[in-house]
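Single-structure report; data block below.
One protein chain is absent from this view; the other protein chains keep their places.
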Amino acid sequence: MDYFVNVTLTGLTQGMIYSAFALALVLIWRSTRIVNFAQGSMAAATTFIALALIQAGQSYWVALVVALASGFILGAIVERVIIRPVEGGPELNAVIVTLGLFVAIQASIAIIFGSSFQSFPTPFGVRGLEVGDTTIPLTPTSLYIIGSVLLVMGLLVALFRFTRVGLAMRASAFSQEVARLLGVKVGGMLTLGWGLAAVVGSLSGLLIAGGSFVWPAYMDALIVFGFVAAIIGGLDSPVGAIVGGLILGLALSYVSGYAPRGSALVNISALVILIVVLLVRPGGLFSSATARRA
Amino acid sequence: MTTIAAATVLSTVAACGGSDDSGGASGGGGGENEASDIGVTETSIKLGGHYPLTGVAAPGYSEIPTGLDAYFTCLNQEGGVYDREIEWIFRDDAYNPTQTSQVTNELVLEDEIFAMVSGLGTPTHSAVVDFLNDEGVPDLFVSSGSLLWGDNPEEYPMSFGWQTDYMSEGKIIGEYIAENFPDAQVGLFLQDDDFGEDGEAGIRQYIDDQIVAAERYTPGNTNVGPQIAALQAAGADFVVGFNVPSYTALSQLTALQLGYDPQWFYSNVGSDPTLVGGLLNRFSEGQVSDAALLDGALTTGYLPTVDMTDNPWIQEFQRIWDECGGEGELTNYRVYGMAQAYTVTQALQAAGQNPTREGLVEAIEQVGSEWEGPVFAPFRYSEDSHMGTSGMTIERIVGNGSEEVQPVRVTDIGDAPIEEFDGEPATPPANAIPDEEAVN
Partner (left out) sequence: MSDLQSPASTGTAGKASSDAPVKATAGGDAPSAQAKSGRSFLPRSTLLRHLLVLAACAVLAVVVLEITSPFQNSQLATLTYYAIAAGGLTVLTGMNGQISLGHGALMAAGAYTTALFLDAEEPLPLPVILLAAIVVATAIGALVGVAAARLHGPYLAGATLALAVGLPGLAIYFHDTFGGEQGMRVRAPQAPEWFGSFIDAVSGNSASSTKWLAYVGAICLLITYFFLANLVRSRIGRTWRAVRDQEVAAELAGINLGAWRVLAFVVSAAAAGLAGGVLAIVVRLAAPSGFTIVLSLSLLTAIVIGGLGSLLGALLGSALLVFLPPFVTNLGGDFGLSQTEAAQLAPFVYGVVLIVVMIFVPAGFVGTIRLRWMTRKAKRAMAQAGADGASSRG
């Protein structure tokens, strides 16, 4: 029983990390219909900025704020300078551009910050909480991760549902022509969408880094699982991203924990889960009924 | 000007070294340097290696060639080997075997290296070991503890291992546990490849009945919660890890999460106290004091480490790094590279004034087992075995350093017994440059 709880809770924490990453992918998809493969290395870049600040003696929270702000700026610049010319063009060209960004940014991090392991601190403890005389594998840090991700999801849902800006962003993403006719500054909305997504991406980078190693490629493993989580949930749905991440994190943890030599089966299990979900619902679990034909 | 002056001084030294040599004219200091084989000119010897300089495996490993580079730079300042400068070329394979194959082609066919040195990684080097042997390129001191490079000289006559193989390491660890922790319930935390397999095979020779669980992780899969929880659930109070450094940190953090506190024993690869310990200390800066996280964990050693500031080899390597190294600090990866470079220098000296590829291999087979250097125990090089060193100490991690709990013991793969090593630790020669006699 203890074992089951342990496997479940470690899977949950891992799943929340996939969720955070998936959430950022969903944001960009909603605003520009682009899957941003560069998200991992963009997040790594801002994490290294935060690390540089922390090593220079700043507090974690200052570093966090600066990293998120630089994430916003980075996202906005990337959209304006690099993505804008390929927006509305062939889908594949945008994919290649984000792949190029992914490679180039990761290489830049290695050139600027070096490619060795560095540890990234967390403001909270990394010991499991004690309940009675047993320790459950939930640490203050993992609670911080879970809380932050849920908070961000809530804020995003509120933004899209209840604010004019959110409405304008949705309109721009849905139909640029119509939105333009209605007086929405579509270009600005797209930039805003990328900026916000990069903030969420940066946050996921910082959360993953907390209490662990960072190196230029530390987000690589997440690109695949984060993407898979976003797809399981349905690329249009922030809630779907969270649910997709949790499903994936839990399922993979159970596979790893209960199948013989389970760790080696994790990757193939992700494939199987994804295929099963997509066979049942080709647009993901939370896809709206009128999925467009791409 | 200065290089010429240095070269002149050193040619005298080399000539002195050569005069001790009873060998023929070709091997002594009396003859002239000739372009005796591919990659050898009158004034230089070209060596090459492949490493992950970019990508997932770059952290740590990418520092090894910079250690070799620093050593060779300083060696060249002192006149190199028989007045030949070492030209050291290393190329990036991103830990991807297809790229290893490409850069090795480049090194061998385009750069025309004399020998491959210190090529890193089991899957990566597997891709080129046949090619190097087919082409007759010496393949020295592969940076991997796999048995592949040294166990079968008939199949791979040009390849040589260097570090202690994982199986011998497993045996020494197993014996230590059997003698000192006979009641421990041992759990194994293993990387799911030949590294974990060989280590497990070695350990099981001694404590098969004590092992209560063996859990494997696949590199790249960062959630080791289920594996550590399984060790905990199996009641293991002593965990031996055959894992890479990042998984040492992951396993420690996961154990903290689970409130699991066994006696840890990390094999040499995964336990870089300066690296892992230092990193772990900083994880929760200012919040919880986990400074002693790795404290008390056991590990093995076959080379001095940077924390041993009293060790004369480390002092010499520190000097070399300060004088000839690049940016950054001396790390254990760089020490590893420098120690390899030291052995390479011994091999080149032994191969004589005008070395050939075959002569180099023969020299290592003949006298390689007698070389002393930074490595604690001798190499096993002979015509029948190309295995590297076989001896290891057992150390306890204290703070960011370590203290020896068991002196060097040596063994071999298979059923070979484990014996105490009775040799004295070698002291570095002047400038940490060896002076081996030519064999040929």
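Just so it is clear, A and B label the chains in written order, and each chain counts residues from 1 on its own.
The rule is simple: a residue touches a chain if its C-beta (ideal position, glycine included) is under 8 Å from a C-beta of that chain, and two chains touch if they have at least 3 such contacts.
What you see is a predicted model; the values in this text were computed from it and never measured.
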- Query: Looking at the whole complex, which of A:74, A:153, A:228 or A:246 touches the chain that is not displayed?
  - Reply: A:228
- Check the options B:89, B:234 or B:324 and report the residue that touches the missing chain. B:89
- Query: With respect to the chain omitted from the figure, which of B:152, B:218 or B:382 is a touching residue?
  - Reply: B:218
- Message: Just checking the interface: what residues of chain B touch the absent partner chain?
- Response: 53-54, 62, 65-66, 69, 89-92, 94-98, 101-103, 105-106, 109-110, 122-124, 126-131, 134, 146, 148, 192-194, 218-219, 326
- Item | Residues of chain A in contact with the chain not shown | 29, 35, 37, 82, 85-86, 89-93, 95-97, 99-108, 110-111, 115, 223-224, 227-228, 230-231, 235, 261, 264-272, 274-275, 278-279, 282-284, 293-294
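FYI, only the chains that are shown with their structure count from here on.
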- CA centroid of chain A to CA centroid of chain B, Å: 39
- If you look only at chain A, which of its residues touch chain B in the complex? 2-3, 6-7, 9-11, 14, 54, 107, 110, 114-128, 130, 134-135, 137-139, 142, 211-213, 215-217, 220-221, 249, 252-253, 256-258, 261-264, 266-267
- In the complex, chain B touches chain A at residues 53-56, 58-60, 62-63, 192, 216-218, 220-227, 229-230, 232-233, 245-246, 249-250, 253-254, 256-260, 275, 278-288, 290, 328, 331
